[in-house]
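For this view, one protein chain was removed and the others were kept in their places.
In this document, chain identifiers A, B and C correspond to the written order of the chains, with residue numbering beginning at 1 in each.
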Amino acid sequence: MTAAAEIADFLRREFPQTKCVVEAVGDGTSTVSHEITVHELRPGGTVLGPVLMSVADVALYVAILGKLGIIPLAVTTSLTINFLRRPTADRAILGICKLMKVGHSLVVGEVALYSRGQDEIVAHAVGTYSIPRGAVTDTARQSI
Amino acid sequence: MTAAAEIADFLRREFPQTKCVVEAVGDGTSTVSHEITVHELRPGGTVLGPVLMSVADVALYVAILGKLGIIPLAVTTSLTINFLRRPTADRAILGICKLMKVGHSLVVGEVALYSRGQDEIVAHAVGTYSIPRGAVTDTARQSI
Amino acid sequence: MTAAAEIADFLRREFPQTKCVVEAVGDGTSTVSHEITVHELRPGGTVLGPVLMSVADVALYVAILGKLGIIPLAVTTSLTINFLRRPTADRAILGICKLMKVGHSLVVGEVALYSRGQDEIVAHAVGTYSIPRGAVTDTARQSI
Partner (left out) sequence: MTAAAEIADFLRREFPQTKCVVEAVGDGTSTVSHEITVHELRPGGTVLGPVLMSVADVALYVAILGKLGIIPLAVTTSLTINFLRRPTADRAILGICKLMKVGHSLVVGEVALYSRGQDEIVAHAVGTYSIPRGAVTDTARQSI
């Protein structure tokens, strides 16, 4: 498993545009957070959909890096998101990811998104990442 | 049908954060474009997934506004995106949307995403928007 | 909450074609099972994808009926399924559903599919049902 701090360093270096903070990394799991700024709100005072999509995408990526090591070229191949409730405008978005399959070339996981401090899920995503051949050892895959 | 210029005005006013340009609006269709900047690229020199998701989301929204009139509170309820090829880093992303269903409370459409000037689709999205009750007349829905 | 036996009766009467058995119904949850027969296998000895889709769809429907009462005209509006591992050919498929949102007109839930007696998830689905207006009271929605 890759440590959360190592993943946070990698993201800062390679994805300086993301504001997501790595809060926790477990075995096939991750928690990331994203502070909402005014320009991420839309009419009606709710968080823009693409902001939630991007938090889901990062949570999935972080869980994969935690599980398989730092693989810069892992890329999203598909993502499905359902928007369930309006997030609170002035709270950070939390993305909590759990990988469901870590295969030889594809990893599939789900992400539950919340407004921090609230119980109700605001959106749910399922995504697939493609892992370049030879990027990871079989050992890294075994525990899931 | 709402004119492209009117939709562009609305977006500029209510969604100042989007860089998407409204290129065309037809009867249940739209074309939007999004210039790529350096901070929208990821390792490997390709466009970040969430940028494509956001172009798809805007293309869908523009097609709906074109069809049903300016409805600020129409919101995305779900989006599925498949990433098919790496977009070219230095070309704008085009999103071409076609609505498939305009119902009483849900609108469903698909969006094909391209790097401008290239023939091959780089991503494909299907999304659903929820339309607030009473926001549109039945007449507006009839031609699709 | 509607009792599992009542839902099983309803399915037997209105959906005689489904072989799914209602195993349990909770508050916004359900478990259904489906015995696999030879004509539901495909080359390679694994269960056909559409069989899994149909179990996911029924699990979702049963969880909705359990939550909201017997609503024959609730219909699926979308379903996304990811196939994660090959199910075992000679074991029943279990579908375990959890509703994530019970709204005024849409219900969204996720379903984890297993081969009975095995720990690893074989497929995961997220689906949306549309509920006809006026079909349920607001009280029924409150506890989720």
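Here is the rule we go by: a residue touches a chain if its C-beta (ideal position, glycine included) is under 8 Å from a C-beta of that chain, and two chains touch if they have at least 3 such contacts.
Just so it is clear, the structure is predicted and the values come from calculations on it, not from any experiment.
Taking every chain of the complex into account, the omitted one touches A, B, C.
The chain that is not drawn here is touched, among residues C:Ser33, C:Asn82 or C:Ser115, by C:Asn82.
When the full complex is taken into account, the listed residue touching the unshown chain is B:Thr80, out of B:Thr2, B:Ser33, B:Ser54 or B:Thr80. If you put the missing chain back, the residues of chain A touching it would be 77-78, 80, 105-106, 128, 130.
With the whole complex as reference, residues 14-17, 39-40, 42-44, 46, 48-50, 53-54, 57, 72-73, 75-83 of chain C touch the missing chain. By the touch criterion stated above, the residues of chain B touching the omitted chain are 80, 82, 84-85, 100-101, 108, 110, 121, 124, 126, 128.
Methods note: only the chains that are shown with their structure count from here on.
When chain centres are taken as C-alpha averages, the shortest distance to the whole-protein C-alpha average belongs to A. With centres set at the average Cα position, the gap from chain B to chain C is 32 Å. Residue positions 80, 82 of chain A are each in touch with at least two other chains.
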